[in-house]
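The complex appears here without one of its protein chains, the remainder shown in place.
Per-chain numbering from 1; labels A, B and C assigned in written order.
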Amino acid sequence: MRLNIEVDLDYHFPEPADVLLAIEVAQLPDQLLIEDRLTVGASQPLRTVAGEDGIGRRTWMRGEGLSHLSYRALVEVDRPATAIESLPIASPPDLPAAVVPYLWPSRYCESDRFEAFVDKTFGAIAGGAKLVAMAEWVKREMGYAAGSSDSTTTAVDAFVSRLGVCRDFAHLMASFARAAGVPARLVSAYAWGLKPPDFHAIVEVWLDGGWHLVDATCLAPIEGLARIGVGRDATDIAFMTIFGVGEMRSQRVTVTRLDE
Amino acid sequence: MRLNIEVDLDYHFPEPADVLLAIEVAQLPDQLLIEDRLTVGASQPLRTVAGEDGIGRRTWMRGEGLSHLSYRALVEVDRPATAIESLPIASPPDLPAAVVPYLWPSRYCESDRFEAFVDKTFGAIAGGAKLVAMAEWVKREMGYAAGSSDSTTTAVDAFVSRLGVCRDFAHLMASFARAAGVPARLVSAYAWGLKPPDFHAIVEVWLDGGWHLVDATCLAPIEGLARIGVGRDATDIAFMTIFGVGEMRSQRVTVTRLDE
Amino acid sequence: MRLNIEVDLDYHFPEPADVLLAIEVAQLPDQLLIEDRLTVGASQPLRTVAGEDGIGRRTWMRGEGLSHLSYRALVEVDRPATAIESLPIASPPDLPAAVVPYLWPSRYCESDRFEAFVDKTFGAIAGGAKLVAMAEWVKREMGYAAGSSDSTTTAVDAFVSRLGVCRDFAHLMASFARAAGVPARLVSAYAWGLKPPDFHAIVEVWLDGGWHLVDATCLAPIEGLARIGVGRDATDIAFMTIFGVGEMRSQRVTVTRLDE
Partner (left out) sequence: MRLNIEVDLDYHFPEPADVLLAIEVAQLPDQLLIEDRLTVGASQPLRTVAGEDGIGRRTWMRGEGLSHLSYRALVEVDRPATAIESLPIASPPDLPAAVVPYLWPSRYCESDRFEAFVDKTFGAIAGGAKLVAMAEWVKREMGYAAGSSDSTTTAVDAFVSRLGVCRDFAHLMASFARAAGVPARLVSAYAWGLKPPDFHAIVEVWLDGGWHLVDATCLAPIEGLARIGVGRDATDIAFMTIFGVGEMRSQRVTVTRLDE
């Protein structure tokens, strides 16, 4: 699936501020980044650093006054649908060193607090089917409602309120997985078919020796995701982190399929 | 049911401290307090004040060094079992002024945070059957485990951990009721048949113009409860509140049925 | 000080909902309510009930579609300034029964969590001066910022964020007082001189056998407050509680002094 991605962001920074952008598509085996270009006002991006786990990249810029950012990317996604139901769950001692930290709780995924619930609700299900059941639970029990959560909402908050957006669905999914001893990380992505178009957050779980995408929102097909970056939770994959004060004036994200 | 209640408490107060006791059986239409006696070491209780909603009484004492407290009561409980399933839920505007505050959230019952969950889970059930379904949910989904919670645990905490003791079961039950617009208050009581014997916490919900007892733990029959006091949550019905530092050395509660 | 109070509220209720209003000025020794009138659209208010502690009143109405509420009151406030610095703090056992619950933590005032801080910061100060020091601390350490908190913000949240509005200042003040063994309740009021004009929240602390007003925001003089109601925290004194869904379209509060 060939995707054309366009992002236009207008921000106002009352005072100069360092800004970390994580909006560039990662070069990965199942998504070939053909070409892309990040433009930051009249100036040049300051510096680019690798993302978490060496996936993707983050770019530092200097926000000052009214700043227009644009990003254009052409990417070929070739991700065969995989059924995770029958994949085995790794024994923790077999995990690669870099995967181990994705067993831990994090700022927005208090997986340590869900252990009894997860054991009671999903404990009897083996293998990848356990993760499928978790995603179905999140989809069934959570209401998707724009504006029902904010940047401080944690998985515990969402579990109680039963309301959230993609970020909260992903936090719950990751928390449940970790509480069951399955490594899980958050993934930011562009999603073909997502309505309304926006940055998307989904989850990857570690099964059978590799990471596998799960989207508990079911709002966009896995086959049309172009990943940006990964991390422990929303804090790691924020598309923009401002070291100071900044205010969004407008935001436009479009993902168009070119090969239909 | 005629009950003989015996309480013996040994506490150590390293420095003199004011202590508020709420361990005396309330005189109420469905429980006739025949006689009782509170003894506080060698000294006299300082002063007795009415409990919340004018139910029962609280006694101030002065804790100093090793203090032995004993309480003996003889009470005739005559509480016919009532089926609450078919009782109507009052419209909020019809509530007596004194009942209105039991609609609000409180320190340990964050009912405001459960509204979507309660609506989704119990919204289709009308009348007292809604409250029965809530009690069944708490009984079914929560694990009863001594030591799994402490005096800071709230209904939200228990909802997430799915573990607790009678206090937590009662907080969840009251929170669900309030979230559905049904007034609910916590009740402390002596409970015949409770194993191991201890102070018990249950809930009263306002249905059909009156308060009705609900015990989501199902650990003791409603017919054998001798109520002590009521309040918004555990903070109001604590059997002992120490204004300073005190340490329990031993605690013994026994409830014996005399008319069998 | 003679005050003319005018309130106009426009709300939209997509579906009929019961609404509890607490916007009427209380008749109290230090504030003589000369006349007032509550108008609720074309319909009549449903029913009036007494407020907490028998202070003031609450009125039930039925919200439906676009509803306009207006309230007009003429009140003579005669409240001599009292210096609370030198007033003695009551020993808990001397408190009236109805005052005791104001020692407890509540939904938005987790006073139990501030004990070590309060002891360390204010423990050496005796009598009413302790409460003055607490109000000064809140005024000095907290930033007043509209929009920095919402209806779910607790005293702990505000203590950490160091930002809030009158509601948060009052929650912190009440929490500190309770943590020091001084009963404290929240008070809603109209405040002459408050800019921008709005409903105001302050605190009453129990000193020397009576309640005394404290405003940690210092945004309006105590002498110009016309109290509406009291309660354990914001949940008890909310000017409007909607049992369903309602949306504010406009709100106007004005307090004019007539005797200048």
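In this section, contacts are C-beta pairs under 8 Å (C-beta built on N, C-alpha and C of every residue); 3 or more make two chains touch, one makes a residue touch a chain.
Since the structure is predicted, the reported quantities are computational estimates derived from the model, not experimental observations.
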Considering the full assembly, with which of the depicted chains is the omitted chain in contact? A, C
Of the candidates C:60, C:114 or C:239, the residue in contact with the absent chain is C:114
Touch assignment to the omitted chain, from A:8, A:52, A:141 or A:223, lands on A:52
For a quick check of understanding: of A:101, A:143, A:193 or A:209, which residue touches the chain that isn't displayed? A:101
Sort through C:13, C:159, C:199 or C:239 and give me the one touching the missing partner chain. C:159
In the whole complex, what residues of subunit C lie against the chain that is missing from view? 113-114, 116-117, 120, 141, 143, 156, 159-163
Touch residues of subunit A, complete complex, unshown partner: 18, 20, 46-47, 49-52, 58, 60, 91-97, 100-101, 104-107, 109-110, 112-113, 151-152, 181, 231-232, 235-236, 243
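In this section, only the chains that are shown with their structure count from here on.
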If each chain is a dot and touching chains are joined, what shape do you get: line, ring, star, complete or other? line
Farthest chain from subunit B, going by the mean of C-alpha atoms per chain? A
Nearest whole angstrom, what separates the Cα centre of subunit B from the Cα centre of subunit C? 29
Send over the residues of subunit C in touch with two or more other chains. none
